[in-house]
Each structure stands twice: as structure tokens, then as C-alpha cells.
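In this view, the complex is presented without one of its protein chains, the others remaining in place.
As written, the chain order gives the labels A, B and C, with residue 1 at the start of each chain.
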Amino acid sequence: MSKFLKEPTIPIEIIGSETVAALLRKMGRTGFQGRSLSSAAEVWKEMLKEGSFVFMGLAGAMVPAGMRRLVALLIERRYIDCLVSTGANLFHDIHESLGFHHYLGSPEVDDVELRKERVDRIYDVFASDVEFLKTDRYINSFTRTLSFSRPYSTREYFFLLGQHLAQDAKEDGIVATAAKAGIPIYCPAVGDSSVAIAISGFPETRSFVFDVSKDVYELAQMVISAQATGVVYVGGGTPKNFIQQAEVTPVVMGKSVPGHRYAVQIIVDAPHWGGLSGCPFEEAKSWGKIAADATKVTVYADATIALPILVTGLVQMMGKTERRGPAIRLDISGKDLEIGQ
Amino acid sequence: MSKFLKEPTIPIEIIGSETVAALLRKMGRTGFQGRSLSSAAEVWKEMLKEGSFVFMGLAGAMVPAGMRRLVALLIERRYIDCLVSTGANLFHDIHESLGFHHYLGSPEVDDVELRKERVDRIYDVFASDVEFLKTDRYINSFTRTLSFSRPYSTREYFFLLGQHLAQDAKEDGIVATAAKAGIPIYCPAVGDSSVAIAISGFPETRSFVFDVSKDVYELAQMVISAQATGVVYVGGGTPKNFIQQAEVTPVVMGKSVPGHRYAVQIIVDAPHWGGLSGCPFEEAKSWGKIAADATKVTVYADATIALPILVTGLVQMMGKTERRGPAIRLDISGKDLEIGQ
Amino acid sequence: MSKFLKEPTIPIEIIGSETVAALLRKMGRTGFQGRSLSSAAEVWKEMLKEGSFVFMGLAGAMVPAGMRRLVALLIERRYIDCLVSTGANLFHDIHESLGFHHYLGSPEVDDVELRKERVDRIYDVFASDVEFLKTDRYINSFTRTLSFSRPYSTREYFFLLGQHLAQDAKEDGIVATAAKAGIPIYCPAVGDSSVAIAISGFPETRSFVFDVSKDVYELAQMVISAQATGVVYVGGGTPKNFIQQAEVTPVVMGKSVPGHRYAVQIIVDAPHWGGLSGCPFEEAKSWGKIAADATKVTVYADATIALPILVTGLVQMMGKTERRGPAIRLDISGKDLEIGQ
Partner (left out) sequence: MSKFLKEPTIPIEIIGSETVAALLRKMGRTGFQGRSLSSAAEVWKEMLKEGSFVFMGLAGAMVPAGMRRLVALLIERRYIDCLVSTGANLFHDIHESLGFHHYLGSPEVDDVELRKERVDRIYDVFASDVEFLKTDRYINSFTRTLSFSRPYSTREYFFLLGQHLAQDAKEDGIVATAAKAGIPIYCPAVGDSSVAIAISGFPETRSFVFDVSKDVYELAQMVISAQATGVVYVGGGTPKNFIQQAEVTPVVMGKSVPGHRYAVQIIVDAPHWGGLSGCPFEEAKSWGKIAADATKVTVYADATIALPILVTGLVQMMGKTERRGPAIRLDISGKDLEIGQ
């Protein structure tokens, strides 16, 4: 028999009492994306066991789709060390923290009628435009407490907002939990979100300034300091690119970095469109963004399916095992990010 | 609040001891395809409870990807009443029944080198070309036991092949289990498969004839006789279209049929390419293939992720509950299909 | 500079009087699928110039989407030598040949209302269910002229139907043009189409039998006889698989064949779902279906965009150049396919 024919696939046997982890393990002996999803749990587990510093990129409307408590759990359990998110997910998280909701809806509906009722649609999820305005005002009101004479990194901004929110939140989500846990949140496209609308839309806060270049600098410092990094991308967009480019900035600075050592991505974009969202980790190796010998897996799936299964499976697999902490510790509370050992 | 804002989504809380069914239930209060997958379990459960006659369409390389025992379970538990499959899935099922294997492989490999080693690749699954030839010969040898003076429906052919195989099988899969359980298998594109190659490739069997039009007639009879039908499509292709068109043939015959009453599909094709594989159930309503008031859900996902979760969840949800049998009983053992009450 | 950095891309300059061929040539110096589409024209041109025998696979609702005269042109100009199609495309072609139409529609419509008006929807195309029944009857009436005491290959059936239709057609399309030109049409999943419905739906024709295994045999004979073969796949499905497997049947017969020498495909399926429709030509090399050194290109695009551009560009590029004929000539008019030099 050929050297390529060593390990038979094993048809899935369902016994009827499977935990999610048990099913995931069986899927590891099948093919296609089922096997990829199983591998994703293994790779994530390995990056935790090996003590790498884990970045998560979070794109797509994950919070309206019910993923905020799941991401909060990842932060609490320290399954991630740094979160990079779209502004929308952070805005929607704040919205739900304040006690507002997203609602079960349907894509088969008359959108003009929704408009008349001030209902915003995100595929099969609805939300109240009027309630969104309240969250706009909350964010605006928080922003007024900041200094207008100096710019803020998005990390500093969301840390302070998280502390503020923790006092008001009906239920902690991503932003409040991260502030409590000392996990930094970056939002590279903050201007492209309701957070920026909530700031620019009111004359009182119009002179508030984000320093997005500072974010770039801070991520580069983390990558330089950490001995090994891992990445988990939920969707593509700016969060994925921002974490990928964190391996490039050090090079411009004249520092040598090895590329991310562990890599998991859950995406629906295909490589053949040429965009960064669908970019496979192989391509990223040519840039040095991913290490030549990285342990990596791409799962082609909607994150609202893959993420609950993956995280539930991971939690079940890790059990009470403490992860081995990364080589660096962050103090995110100040104007400048402090990186310790 | 608007009438559109009644049911809040509920962010998933992971407790760490979830069964698959428990997680699926939580996903039912989220959004996007996670919710769709949860709904799929509900719709399938309902079609079983309501005693509808359930057709499954099986496309894509599901057997190489480890799904044969899962489909066999659906047949054994009578969660489906009739299977329509590509020829490839049936061929690969016979292959594994005979004790041959598919193997864990990788898409990142040199295919010319595989060719040299007679290894066939199906994305990340490998198989032995030499072993496939043995299965070809097995099928050929079975076919020689049949009459060459009359054509066979694919239902009759695969029933007889299943009986034959049950004696030789190292592990029962789809074809053998279906023969034992009396569940008919149809293969509308049998010519487009290794089964037909195994027949046409040898002079001794070249005069053997399939009667694919008879298949069409038999499916129409089932639809006319059953009081309510449900469909579960894994992928698109000929299996989906064949089951869909079973609602059209009766119309040509001058009979009125209501369209499938329950409908679940797991697909990766999008509606906007205009093909039947990606066709949403709404579009099918215009043709009368799906009932105007059908209970239906489309899950956009790779079946190797969705199917194990869906079926495990369904088994856990059904528990020891017997499904309510459909209004009709089939005798699939003869030249003509017999439909009883 | 690296050996990988030899040929710069050239940004497209639009001058305003471009023919399609001129634009396609410019796209050949860009990236992504624009370049692939340009390459597809080059590869197709080369397979014609080199005298290979060209198979076309035609899947998807190409005729409702206005592609029948374009495919007829390919047949007339002999840009293809053998057509393998879904039954639906052939049925819809016959439908339009008889003077019926498909209609400009929209996907944003109430399908239940369409149903009430007996209007069938194919994404953004509408058709009359009542008119379809007339085409059903036409096909049925033709079938009655055939012998019921022996089976027909789909090649023989569609040749005879094409001759019959040529007398009645208001405008020649695929089926009538192919019969006139002596180009064979195969329909491996004929059972999965309205053609089979039109036969099975009426008692008078219920004993008519297609011999789909004979189709398999005939295609194998072509591949064995032709010195070099080329393939053009529009979509995946059974047409693509059927032409691919024509390189496998000879192996079962004990004959050595080299794999298709030239290969173009226009698809929307991605490789990572593991299905045959999205299977890249690299994977096909492991099976020997595509030659190890084949000239090949995959275009990821909707065929209703890619095909008109590709074929118009090809016609403009070929100009009055006669293609070099393939090494074999077919006589498709008899019960058995005759292959000459």
C-alpha cells in the first residue's frame, strides 16, 4: 500500500449520548470541513497548552447572532489574550449589556415595512432603531468623560468604556468582561462603526480623537515580546488583517519575528477571490505572517454553527485543566500599554 | 414595541456538559445558520412525529467523508423512508462494506505524485485506485447474476445488490442496511457513476439495462399514495432534483398533489447562481414542488459538519420515542414496487 | 530580482472602442478570475488549434438564462465535438425551439402568487407551467414513434428527437442544431428531468427504455479513439462527472488513456466542500482524469457572465480561422455509434 494510505477514515457511529467533544473527536476521522472543525479544536487546545499568546479576530455580526456570552467566556477562561473586533460587534455588545435586545426575525419579510416600524434587519435578526439611538447616547455620554486634548488608542478607549459599562451592565458581555479581566480589545476600523457615529454625530464630542496608529504600534510590541503567538479568526475583515499585519510592522521596525505559530480560522470566503478575508494560511506564509511550520487549520463554515460547537467542545476537552499562561502579561489600564513577563 | 420585536435572541451560555441536542436547542435562539441548523432538527422531528413519508436526497462525497454509518442509522431507525443518492455514494458504500477503506489525506499534496502511486484524491480524503477496481469487479460479478433480457429499475437493482452484499459485507452500510430494512434506494444518475462503469467496462454485462424512467414512475406513485411527504436534502444535484420533480410527474399524469409538506436542506450553493442545487424552497413553491404552507428550513453549511450534529441531535431529541409511521408501506423486493397501507 | 518576479501585471487601460476579445486580452495581464477568464479563451483556442476532440459539459439552467443560441453556435462552428448536458437544458431548449419562451422575472416576488398563476420561477426567470405541459406532450408524442422493444442510448434518442424537432422548430437551438451537425448529445441523468417525466407520465410510453450504460460505453470509445481530448465544463453536476469518468472506464476495460489534455471549467463551487462540481483539475490528476501536463484553467464565475464573454471573445479571436479537426469523425445516426478517422 502507498505511504499515502495509512490512516483509514472511520465512519461516524452515533450512540445517542454524545457530548459535543465526543462528537467532535469522531469528526476528526472523517473528511472535509467536519474534520477541519475537529482539527480546529485540537489546534486551539494545543496553542493553549503550549502557552502561546492568543489573538482572536472577530468579524461578522456575531453579537446580534448570539455570540457575546460565548466570547465573554473565552475571555474569562483566558482562552484568548487579546481581542480584535469590528466596531459593530462591540457596539451591539454594549447594546445588550445595557439590557436592550436583538430579536428573532426572518429574511423573508418586507424591508420597507420594517423601515416604517423602525426595525433594522441583520439577515434573520431584528433590532430596534430607537433603542440603538439610546446606546448611541450612552456611548456619547461616556466619551464626554474623556480628555479631548489627546488621542486615545482604541485599546484604552474600550478598556475605559468597559469599566464604565461594568457598573451599568444588566449582563456582562465582551466589553465589560474584557475590562475586568485585563484583556485588551482593539478596533482597527472604529471609524467604520456606530461607535464613531455616536461620537461624530454630536457636536460635544466631535473633537475626540482615536489614535489608530498607536494600536498598530501596540500590537507590534506584543508580537515582538511574546515568544509564540496563536490566532483564532472568526470571519475575515479588518480583525483578521490587523492581527496578520502585526507580523509585518516589526519587520518595518527592523525586528525579526517568526510569524504566528498556531492558526485557526472560521471563514466562508474562498481563496480564489483574492481577498484577505478568504486568504488561506499557506498564502500568509509567503508574507511571513504565519510561520513556515505553523500548526494551522481553516474551517469553511458559518461561525454561528462552528463557533458554538468549537468552543463547547474546547471547554469540554480542557475540563478543569488550567491553560499554560503566555510568556507575557499586559497592563492595559494606562495611556500606554505595559508589557511584562 | 413593534410586532417584529417579540422574541429576543438569547446569547449562548456554555456550561460545559452539553449534549449535542442541548447545544442545538440553544442555537435555536441565536441567528444565521446556527439557528437554521437548530430549526432543521425541529423540522425533521416534526416530519417524523406527524407520520409523513420522508425522502432523503444524498449528494456529495458523503461516504468517503465518513457518513455511511450515519445514513445507515437513519435507515435502521426509520428516520427516512426512501433514499435517493448519487451513484458515487453507493459505490463508495459498497467499497467500504467489502472491507476497503478511504484514508485521511490532505488537499496540500502533489497530485501527480498521487497518480504515480495510484492514489485517488477527494479533497482531503485518499483512496486506492487498485482497490476501487476490486469493487468494480464485485459489482460486475453481482450484475452477472441478473437477467439481461429485461431492464431493472435502480430500486430493484440496489435492493438485490444490497441483499447480495449483506452476505459479504464486513460492516453493513447504506446499501446492505436498506435492503434489510426494505427501504428503497434510487439512483437517478446511475449512468454517471462507477456502478455503470463496472457494468459497461466489461463485455459480459454490456447488455444489462437500467430503466431510469421506471424510477420516475415509482417515485410519482409514492407521492400520490402518501398523504404527506417530507424531504431532507444533503447537497443538491440529481437526488434533490429527482425528489423535487416527483411532485411534477403526477401533474403530468393528471393527478393533483400538494407539494412536499416538510423540507430540510443542507447546502452550500447560493440561490443567485440560478441552479437547482442552490434553489431555495420558496422558489420551489412556484413550481408546486413544495407546499405553499410547508414547514421548511435551509441550512447553508458543509454537510460533514451539519449532518453529524443534526443527526446526533435528532437521535438525542427523539430518545426512545417511536416515530409515527407514514401512511404507506412499501414492498421493494419485486420487479414492480408495491405500495400498501 | 527573484525568478518569481518576471512578468509585471499591467493595469487595464480602457480606450473606449474595445471589442470583447481586446478587453479579454487586457484581462490576461491582471489577476484573479479576470485573468482566469482570459486564460480560458486561450486554452479553448489552443485545444481547437491542436485538433483535440472537445467535450462540453453543460449544467445549470443555461437555456432559461438565454444560452441556447450560443451553444448552438459552438456546435455549428464546431468549437465542440460532443455535448453532455442535463436533461433540463435539453428540455428547455426544445421548449424554446417550439416557439415557447422563458420570461424576464425577479427573485423578489411572492412565489405562492406565482403558483396561483401557474408561473414557474428559476431565480429571475419565469416560465409558464401550462406551456411546459405542451412541450411534455411534444416529447411524448415523438417518443411514441420509437421502438419499445429495445433500449436507446441517450445519444440516439436526442439525435432522432433533434431530427424530428428540426422540422417543427421555429428557431433551431441546441438539440436541432446538433442533429443537423452530427454532434452527439449525451444526457447521463435523463431520468432526472422533464424528458423522463414526459415519458413516464403517460401510460403509452411507459415501456420505453433508455440505456444509460450504453452512453458510458460510447464515451469510453471516443476517449480511446481520439488522440487528444479537451473539455469545457459549464457548471459541474453530472455532465462534468460523466466526461471526467470517461477517462476511467477505459482503465476498467484494460486500456491506457492519458487523461484530458486541455481543460476549461466555469464554476461557482469551491474545492473545500469536497464535491465533484467544485473539484479542481489538480485533484482530477490524481485520478488520471486530467493529464499530468494538461493545459487547464478554472474560472470561478457565474456562467451567464463568463460564457457570453468567453464565446464572443473566442469567436473574435478565431476570426475566419478554421479549427483543425479532431482525429476522429463520428456517425451518430445509428443504433451504435460509429467512430471513423
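In this section, a contact is a pair of C-beta atoms (placed from the backbone, for glycine too) under 8 Å apart; a residue touches a chain by one contact, two chains touch by 3 or more.
Computed from a predicted structure; not experimentally measured.
Asker: Touching the left-out chain: which of A:Val212, A:Ala228 or A:Ile328?
Answerer: Spelled out, the listed residue whose C-beta touches the missing chain is A:Val212.
Asker: Please output the residues of chain C touching the missing chain, sorted low to high.
Answerer: 1-14, 16-20, 23, 26-27, 29-35, 37, 61, 63-70, 73, 96, 101-105, 108-109, 114, 117-119, 122-128, 173, 282, 300-302, 304-306, 308-309, 311-312, 315-316
Asker: With the missing chain put back, which residues of chain A would touch it? List them for me.
Answerer: That gives, for chain A, the contact residues 59-61, 64-65, 88, 107, 111-112, 114-115, 119-125, 129, 133, 136, 151, 188-194, 196-202, 206, 208-217, 220, 235, 237-238, 241-242, 245, 248-249, 251-253, 268-277, 282-288, 292, 302, 304.
Asker: Which parts of chain B are in contact with the chain that was left out?
Answerer: Looking at chain B, the ones touching the missing chain are residues 31-33, 270, 272-274, 298, 300.
One rule holds for everything that comes next: only the chains that are shown with their structure count from here on.
Asker: Could you label the chain B-chain C interface same or different, taking same to mean over half of its residue numbers are used by both chains?
Answerer: Same-residue interface.
Asker: Please report how many Å separate the Cα centroid of chain A from that of chain B, as a whole number.
Answerer: It comes to 36 Å between the two C-alpha centres.
Asker: How many Å are there between the centre of chain A and the centre of chain C, using C-alpha atoms for each centre?
Answerer: Going by mean C-alpha positions, chain A sits 44 Å from chain C.
Asker: Which whole number of Å gives the spacing of the CA centres of chain B and chain C?
Answerer: 26
Asker: Counting only residues that touch at least 2 other chains, which ones in chain C make the list?
Answerer: Residues 270, 272-274 of chain C touch two or more partner chains.
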